[in-house]
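Of the protein chains in this complex, all but one are displayed in their positions.
Up next is subunit A:
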Amino acid sequence: MTVLLEMNAIQKAFNGVPALSGASVEIERGEVHALIGQNGAGKSTMIKVLTGVYRRDDGKITFNGHDSVLTNPREAQAAGIATIYQELTLVPLRSVTENVMMGYEPKRFGAFIDWPAAHARTREILTRFGIDIDVKMPLGSYSTAIQQLVAIARAVSLDAKLVIMDEPTSSLDSSEVKTLFGVVRSLREAGVSVLYVSHFLDELFEICDRVTTMRDGKTVGCARLAETTKLDLIAGMLGRDTSEITEAGMTEFGGGTAKKGDILLEAKDVATGPRLTKFNMTLHRGEIVGLGGLLGAGRTEAARALFGVDPLRRGTISLKGAPAPSQPANAITAGLGYLTEDRKAEGIIPDMSVRENMTLALLPRMTKGGQIDRARERKIVQHYIDALGIKTADMEQPIRELSGGNQQKVLLARWLAIEPDILILDEPTRGVDVGAKREIQLIIRNFVDRGYSVVLISSEFEELVEGADRIVVLNEGRCITELTNPGVTEHKLVQALAQTSEASA
């Protein structure tokens, strides 16, 4: 095999703070190469240096036998590097076809876009991923998972030498992940290299050949996956000895321990639209209820209904015996919090600081004589930065400059800070590293142990099965069955899902 890409001793600092200090990676042709590291280790920065989004301060990049001096992502694409960035960069208001074909539209008479051909080509590309959707609809009308698959499909269709995927599976469930792996394997067979960033270490052993580990902006190791263990990888990422880390219980949850208190939240036959037609759930004090289901099952829609975002068409929701509030602002006052699934579109306010982002939901309760109580604000923010180990230069740094996993922690803190009775968490550990994931799960568990309750949505079955006391299983907008811990296994959940999708097929 020959080397396709070599990045050597890369340096990159932002406003004097180094993000990369001597990072290196080497990828062979036809290799699936993993890049791992804790949140903020510099993985995404490394990729953006490669594709010309950022200019490196120092270091050498050789791509396809030539010195690479890419200065913008378009050049990277032309050179044969297709990238799926961590934060989706598609245009939600444009149709699926426009997004997939952007810049490569089939033309008629050399000038006019041949729409029928474009739609057909898009359908063909998406079929490889088993996605069957109306390509003329705006992309934003589909779920995050579909959007992510569309981004991947676009990148793969570009006929590249190197495909970069920055956390491609963070919003996919297991069946979609399988589809993706199939595509990755066929890319490898076609001699295309793949750079694969992920916090799901088990995945790496399934499809990657080699893995490069980063820590604090440096490369600390490169190994064949066949010759390493998960424990070694974690030790390398954290910079600790393997003996210090026990692998037992990769999630910090322990479901099924809750003593049921009184009923806090109850949904009866709730419908909000075509994607949520019959949703039933009860949530007791001190309990974690999981929502299980496949893509499009209506989990996020259920969360939105509970938080009063989407108006109810049918059914009732009661909160502590009273009718549930019908506006997010009222829901917050009534003691609800809702961590949304889509970090970029519904979570962060990019130009605002970490501090301002974190206290956004708390704002009404943080005033003194009409003014924001700034001393208290700083105290609260500092508390959560320490408690969640948020890696930020200081609390005034704009949130868009934080790494993806650290942005997620800030948003979690936004909701913990209002100290709600009920937290609705849609993919709470999306994009956070193994260590932080356990910490967050521990925080959720502690929160529940203090007598509060959680509605948990996660496309990671492990997290759901180990975390939830009960799992309400949804399919195509309807509640199908309910599984109760202890005794739920991933296998049982998968079975329940398989049966329901068969029954409805």
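Just so it is clear, a contact is a pair of C-beta atoms (placed from the backbone, for glycine too) under 8 Å apart; a residue touches a chain by one contact, two chains touch by 3 or more; residues count from 1.
Operating definition for what follows: contacts and distances are computed from a predicted model.
Enquirer: Determine which name in "Methyl-accepting chemotaxis sensory transducer", "Protocatechuate 3,4-dioxygenase subunit beta", "Ribose transport system permease protein RbsC" or "NADPH-dependent 2,4-dienoyl-CoA reductase, sulfur reductase" the UniProt entry assigns to the undisplayed chain of the complex.
Expert: The record names the chain that does not appear here as "Ribose transport system permease protein RbsC".
Enquirer: Of the residues A:414, A:430 or A:445, which one touches the chain left out of the display?
Expert: A:414
Enquirer: Just name the one of A:217, A:347 or A:405 that touches the chain not displayed here.
Expert: A:347
Enquirer: Of the residues listed, A:41, A:294 or A:309, which one is in contact with the missing chain?
Expert: In the complete complex, the chain left out is touched by residue A:309.
Enquirer: Using the definition of touch stated at the top, determine which of A:17, A:137, A:329 or A:498 touches the missing chain.
Expert: Of all options in A:17, A:137, A:329 or A:498, contact with the hidden chain holds for A:329.
Enquirer: Identify the residues of subunit A touching the omitted chain, counting contacts across the whole complex.
Expert: 307, 309, 328-329, 331-333, 338, 340, 345-352, 356, 360-361, 363-364, 366-367, 370-372, 374, 414
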